[in-house]
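Every protein chain but one is kept in place in this view of the complex.
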Amino acid sequence: MFNQILLTQFKWTRITLASISVVVFLAPAAAWRLGGSLGQPGASAIISGFSGIGPVLAMFAILGSFMLVVQPWQMDHAARHVYALSLPIKWSAYVSLRFAAGAVTLLVPTVALWLGSLLVLSMLDLPETLRGYPGALALRFFIAALLTHAATFLLQYIAGKKAGIVVLLVLVCVALGMILLEATGNRAVSEQIGRFLVEWPGPLSVFAMDWKLIDV
Amino acid sequence: MSDVIRIRDLAWRAGKEFAIRDLSMTVPSGAIYGFLGPNGSGKTTTIRLMLGMLTPADGTIEVLGHAVPKFAHRALARIGYVPERLHLYQSLTVDESIRYHRAFFPGFDDAEAERLRRHFSLREDQPIGRLSKGESGKLMMMLALAQRPELLVLDEPTDGLDPVIRREVLSALVEYVEVQKATVFISSHLVHEQERICDWVGVMDGGRMVAELPMQEFRSGIKRLRVANAPGTMDAAPFALLSREALNPQLDEWVVRGWQPEMREWFGRSGAEVRDVYDLDLEDSFVELLRGARATTIANGAN
Partner (left out) sequence: MFTDIDPRSPTPIYAQIADRLRLAVASGELKAGTSLPSVRALAARLRVNPATVVQAYRELERDSMVEMRQGAGTFVADVGAETKAHERTAAIKRFVRQMLTEASRLGISPADLRAALGRETSSSESL
């Protein structure tokens, strides 16, 4: 059963997967090019050069995993889920299999990123003070993607429309709150909240966009 | 053998009004059960409830010995389902959809699937979205039959298909039934098709079951009578009067249910006479039955 669900998932999302994998594979190389690679740059130049990679990867992690949930869901939704409901498998089991299949497909761009990182690192001559963290970067990407995948999944499959609206409202309130705090000069509070959310081990730390391929 | 489908006092609502209420149905093992009813009577909803796709507001459903919807997934492993509209993934090819389907059904017969695919002239590499209505109808039937199920649940399986394909689909169904002795539940408004194949008939109207009996009884039990000097009152009539119409001052036309030849005596006692007895085909019987049922509902409502 899982094989077939995985196969169909691959078939339906292959274009999305391929696009994201290509972008993500090229990201380290592009960051290297754009960040300045004149001869043998100094350590700080290298670090700042690659710093642009974070937001791009995070964006694609989020976008990619979102699409990977929505596209197969659309396939089921087109026929009002009648087919999925008529299969001799509990709905919870079906949803779990779809989730697991989605997670497996996320490995493709993750590996692409890892390979792209390795490739760039092999071409660079890093000074002794710096080290490359290709595995860590790829792992961060995978975790970010998986979290988004899970959140989107919850909204689409389990929670339904009502819960989705509730979550959206909560997020809007939080965002508004933070903006208000900033505007009224209560920096300290908003900064604390921000720090909690975004720094390790806050839930959104992977989205801090502070991903480094090369660091001390 | 025990009943394959047992439904008791089923109720379901969408919104405030009850769309289905007090619905009880029994489908015996090995029967080819025809489910008749006008559009909007709740047939498709009943089928969805039967397969655990909807949760009832009240009542019990038991299919192949399993309580539905709690254990619907266990029953579904032994059920071949053909819904009203194409439910398969349009982006898959015929071949891919066969492979997908078979991963879920333990009894799937690959050789049978191949045989039926050829018999129905379905090309393996054809995307399902490109199939004509007839072809997708054949594909759904093919997948259901290849499962070798004990129970087939078909919702308007031949509706919208051209006569040639309709015959192909029905023939394949009949062959399967003969070989496997499976139970079949067919919901269709094509009454004459139901008439050939079904040995049981269940009539639904307005969210309720109006009649459930063997096909032969249904066909032979409803008659049209030409009655001279018809009695005004109906005390202790041995049959059920579905409708009556005065053709002229001396002659009435009555449609009755449960007619036996000996019942002429009842008329004789009040000075009336049955001039003629006509058979009704299933379509007319069905129409008259509904007319009678609706009149009763109105009468009961008025009380």
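As written, the chain order gives the labels A and B, with residue 1 at the start of each chain.
Going forward, contacts are C-beta pairs under 8 Å (C-beta built on N, C-alpha and C of every residue); 3 or more make two chains touch, one makes a residue touch a chain.
The shown structure was predicted, so the numbers you read here are calculated from the model rather than taken from an experiment.
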(request) Give the labels of the shown chains that the missing chain contacts, considering the complete complex. (result) B
(message) Out of B:Leu23, B:Ala113 or B:Leu282, which residue would touch the omitted chain in the full complex?
(response) B:Leu282
(request) Consider the whole complex, including the chain that is not shown, and state which of B:Thr60, B:Ser132 or B:Ser171 touches that chain. (result) B:Ser171
(request) Among B:Gln216, B:Asn229, B:Gln250 or B:Thr296, single out the residue that touches the unshown chain. (result) B:Gln216
(message) For a quick check of understanding: of B:Asp199, B:Glu212 or B:Glu253, which residue touches the chain that isn't displayed?
(response) B:Asp199
(request) Quickly run down the residues of chain B that touch the omitted chain. (result) 32, 167, 170-172, 174-175, 177-179, 192-193, 195-199, 216, 219, 276, 278-279, 281-283
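Everything below uses one rule, namely that only the chains that are shown with their structure count from here on.
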(message) Rounded to a whole Å, what is the gap between the Cα centroids of chain A and chain B?
(response) 51
(request) Over in the complex, which chain B residues touch chain A? Could you list them? (result) 51-53, 73-77, 81, 83, 85-92, 96, 99-100, 103-105
(request) Sort out for me which residues of chain A touch chain B in the complex. (result) 1, 3-4, 7-8, 11-12, 75, 78-79, 82-83, 85-90, 93
